[in-house]
Structure formats: C-alpha cells, structure tokens
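One protein chain omitted, others in place.
On to subunit A.
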Amino acid sequence: MMPPSTARRLCFLSLLLLLLLLAAAASATADAAAAEEFTEELLLRPLPDRKALAHFHFRSSAPPASAAGRHHHLFPKAISQLVQKFHISELELSFTQGRWNYEQWGGYDPMSTNNAKPPGVELWAIFDLPLAEIDATWKNLTHTLSGLFCASINFLESSTAFSAPRWGFKLNEGNLRYGALPREAVCTENLTPWLKLLPCRDKAGIASLLYRPSVYKGYYHSQKLKLKSSQSLGIILDQTLTVVLQPNTVSGKQLHSTGGQLQPSWSMEHLFSKKLSGKCLVSKSSRVFVEIEKGIVDNVDKAGSDVSSNNDLFVLSTAPDRSLKELDNLEVQSSSLYEYDVNNYNSDKPLNVGITWKLPLIWSCTRAPYHASRFLMGSGNERGSIAMSFLSTGLDKQLVDSSNDCSIKAVVFQVVPWYVKVYYHSLEVFIDGNSKAISEVVDKIHVTPSEDKLLPGTMEMLLKFPCSMQLATLTLDFDKGFLHIDEYPPDANQGFDIPSALVSFPEFNSSRSYPEADPLFVSPLLENFKEDGVVKSYTEVLLVPLTTPDFSMPYNVITFTCTVLALYFGSLLNALRRRIGEEERGLKKAGILNKRGLIPLLIAKLRGQKVDPSESESTSPASLPRSKLLLKVVFVAVVAIVFHYLSNS
C-alpha cells in the first residue's frame, strides 16, 4: 500500500508524461501539416497523327509563411520571394513555340484546355493590392521575371503592352493584368532557370529525361509556371512542360498485313533517348501515366476485348502498377490511364514505358464545339480587316436541350496593339453566310479602345450562336498606324504581331475525374484534371505588315545638309575675303614668288614691307593695307588660341 504522497507524485508524473506525449503528438502532426512537398509526374499519350504527347508536371507546395518562416528546403526561394514582394495571389507564365493542333490533338480535354498556349510568352497575374498600385507592381514584376527566366518579359512593362480584362479572360475585380509577346523565342536558356526551380533539377527523377534537342525538335513545346498563393493554403507552384514529339522509330511506316498503316510503336527511349532510372529522392511521389484516349478505348471495345494493358489492338511494354478509368457525366467509361510508380524502378532496372501497336487504328480526339481561327483580310499598307471564324465541329449540345432556342455561348477576348487601329463600330457578323444584326448575336461586349502610344485596344465579347449553325464569321476593320522611327524593331520589314485571341465556351466543362478507391493515391496531375475548367482555345497570331520608312534617310539628310552648308559658307567666305590674283601680283612685286620656297614666302608675306627694296618696285601704296591685314591676322590668331585653350582646359 503506497503512502498517499508517493501516490500523488506518481499520479502527477503520469499526468505530466501524458501531457508531454500529447504535446509531442500535436507538434508532430503540426509539423507534418506544415511540411513542404514536391511531386513529379509524367503523362504520355499517343496522338492520332502518328505523334506522341509528353506532359511533365511538377508540383511544389509551401505552407503559409507564418507557419514555416522564411526557410525552405524544397520550395524555390526565388518564387516565394516573388510572391511576397509583389503580393501575387495567382500568376501564370508560359513559354510556347509551335501551335496546338486543335483538330488532331483535341480541344475538349483538360490537357488542351490548360496546356495549349499561344506562341511566345504569355503572362497574367492577379495581385492582392489596391488598384492604384497594381500597374507599378506589374512593371517591377515583368523586370524580375525577365531576369529570372532569361527572356525579354520586361517588354511587357509599358502600358502599350498589357491590358486589364474584366470578364473576357477570367472574372476579376480589376486586379488582373494580362500581357503576351508573340514573337519571343523559347530555347534552352528559358528551360535552364525553370529546371533550377525544381529540387532535383534535371539531375534525378523525371526531369532527367529532358534531352534538350528532343524537346526543341518537337512540333509543340510549352513550359508553364502556375502559382497560387493564399494565406490559408500557402503557395502552390505547378510547373508543367508539354511537348508533342515525333518518335524517331526505325519502322516509321509499317504496313500491316491487312493493308492499313500501323501507328508508330514508341517508348520513352525513342522520345527522349534515355530511360528513367529512378525518382527524385525528395519527391513525395513520382509517377508515369500512359493515357489511352476515348477514341482508342471505343475501338478496343468494338474489337471485343477488354481494355487492359495487353489487348488486341496494342500492348504496353511494361505491366502497369495501376489502371484508372475515367468516368464521364453519364458514368460511362471513356479514357483510361495506366500508372507506373517510379519508386519501383532504379538505375539497375530503369523504366522504359512504351506502346506497341498490333492492328492499324485510326481514331480522333474530342474537339471543342467550334474551331476558332483568325485571319487578316485586305491588302495595302493603309487599312485591312481582322476576321474570326467559328466552324462547327459537330459536337452537339445534346446534353442540354434540343429545343429551337438552343444556343451556344462563346466568349472572345482579344488585345490589339495601338498601331493597328481597330474601328469597333465596323463589327459585322455573318452566320452561315448571312449577315446578322449585332444585337442578335452579341450578348455583351466591353471595349477599351486603343490610344496612340498609350494603350492597346481590348475587346471582350459574349456571343450566342444558334446550335444549328455551321460557320460564323466576325469582321473588324482597322487602319494601319505610323510609328516613330525609333519605335521600329531592327527587322521592321518582317511585320508586327497581333497576339492570339482567346475563345472560351463557358457552357462546356473540360474536367475529368478518375475515381480511385485507394485513399493514399493522391496525384496532383489528376487533381488538376478534376478541377472545373471551361473549354478554351487560342487563335493564330496575326502578322500585319506596316509601312516602314526609309531608314537611311536620316543619314542622307545629314549628308546633304552638311554638304549644302559647307558649299554655301565656303563660297560666301571665298567671295568675301579672297581677291584672286592680288596675292600673286603682290608677291611678284616683292619678287619672291619665283625664287624661294614656301616658308620664305610666308615669312615674306608676314613681313610685308621688310622685303629687299631692290627687288620690290612699289611697296608703299600696298604697305598700309598689308600691315592692317597683318594686324588683323595676328589678332584673330591670338583670339582663336585663347578660346581654344579656354574651352579645352
């Protein structure tokens, strides 16, 4: 039987121990909740036109600053400093070369909605600041990004280069700024700093596959950085690189016994000249997905086999670790994903995912409701027209309703530089060849007209097309402006670019969900796919030839003017000062001209009177003006010397 004091002490100690354990557990969970994470994923997809799509997705997340302080071990410090300094709540920066082929590669899936970007550089940002400070912050942001990514993003700083759309691009309260540089080149120097933001860079993990010549030989490559920052969730940084490549297989065009052409069989080694030999060790998860589109799945179903990694139409080179099926709105299986966990592979057993086709197959990807394209009309250097066409792709709006007032909404956002002076009142709409009144088609329109050398012209339009429409065309007239000679780029005769217009279809949702029973399977790539996103497509960049001046004219003008002035002043001074023949007569009289050299001649001239009188005939009438001349010359010389000395000392 213990004495009561020791019992109390024991009680107290056990309580203390319990409290300590609880505190430790709490802090452990708090630490776990406040940790930085990095995941890397790669998605491969065969495309209908014998090409392959590779999509790299890297996500770094940092907890809110108050919890973690300023020390980062995975998250790139440059980005967190950027977010804090410029008060960014959302930012997207993309570098793209090539055009996304909406007809062949699809326009309805999350890949084309999120990763099909306009050529060149596109930057938009939403700031968490009072509206008056946003323009100055945008300017500093463009400079910082230009230093960070080795690109000329600083050209977006001036007000002629960016715009502030309210609802045409993304709904906001005026704190969004958007700018695009269509002619910006994208090369290795942009990829280098982008890769340096990753914890393993390109030394380990999925990023080690990026063989630069392969990436830049592709038909389309787009690297993108997307930031989201909030007080509660911290900063989430998504870096994606989307490449469309032609796999370099030896058997390029095989003919199958049935007479059709087989699609090229490729593997990761064909695409990148390397195999994947392990994951980045600090990444939370590292996965490779192979996506088999709905078109192929339908063909497999039609052929009668079940959709597994080895069926009658194709076989994957390695057995996947998991297979996910996408369920669309009607709970029907459309595309499927095969997942490989890179954790199971290392340098002894590298991962080389590939697909081999057994039977010839043709399929198509789902497209957006309309194929939007843009082109220029007119000729000459004075005026022209921008035309935008919407061609129906046959995607019925069967899910909504088939009544007579069925309509499809489209939102158009377009920024035109100030030297292409668009007349917004000249907007005309033609539906299936018939001209329609603007009020029938345009539901809402917001225009910020351009101001010379100050602002570009921004247009946001909400259009309503009838469902049965085949082709709609919008035209806008413009006048070509004149630039100051300093404002022309060095290759002015190439022309000037109008950045891509964005067409979005708000009633169509491009999200995809892949239900998975395993709660531990968390994939940021699939989370992005699941997010609600409207179907978007970018039109072409337009090249407008403007009048260029004759750049050699300033040189010509200077040369002509100086020649004329020199001739004028020269002849004037000659006419005023020179007496032709008088010098010779004077010297002949002095008798020196024929006898001595130049220096005695000059000395004799200056002396004037002091010439040997035996040789001179009559010097006295000429002596007085001569001495005056001498005095004047000496005076002018002295003044000149003094002035020269004073001005050059």
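Keep this in mind: a contact is a pair of C-beta atoms (placed from the backbone, for glycine too) under 8 Å apart; a residue touches a chain by one contact, two chains touch by 3 or more; residues count from 1.
The criterion applied here is as follows: contacts and distances are computed from a predicted model.
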item	value
Per UniProt record, name of the chain withheld from view ["GPI-anchor transamidase", "Spermatogenesis-defective protein 39 homolog", "D-2-hydroxyglutarate dehydrogenase, mitochondrial-like isoform X2" or "PAT complex subunit Asterix"]	"GPI-anchor transamidase"
From A:Thr39, A:Ser80 or A:Gln97, residue that would touch the chain that is not displayed	A:Gln97
Hidden partner chain, touching residue among A:Glu133, A:Glu189, A:Asp432 or A:Glu583	A:Glu189
Chain not shown: contacting residue from A:Leu47, A:Met111 or A:Ala151	A:Ala151
Chain not shown: contacting residue from A:Asn140, A:Asn329, A:Ser364 or A:Asn381	A:Asn140
Sole residue of A:Glu173, A:Asp306, A:Asp405 or A:Asp491 that reaches the chain not shown, by the stated touch rule	A:Asp491
Touching residues on subunit A - with respect to the absent chain	97, 139-140, 143-144, 146-148, 150-152, 154-155, 157, 184-189, 192-193, 202, 212-213, 215-217, 488-491, 551, 642, 645-646, 649
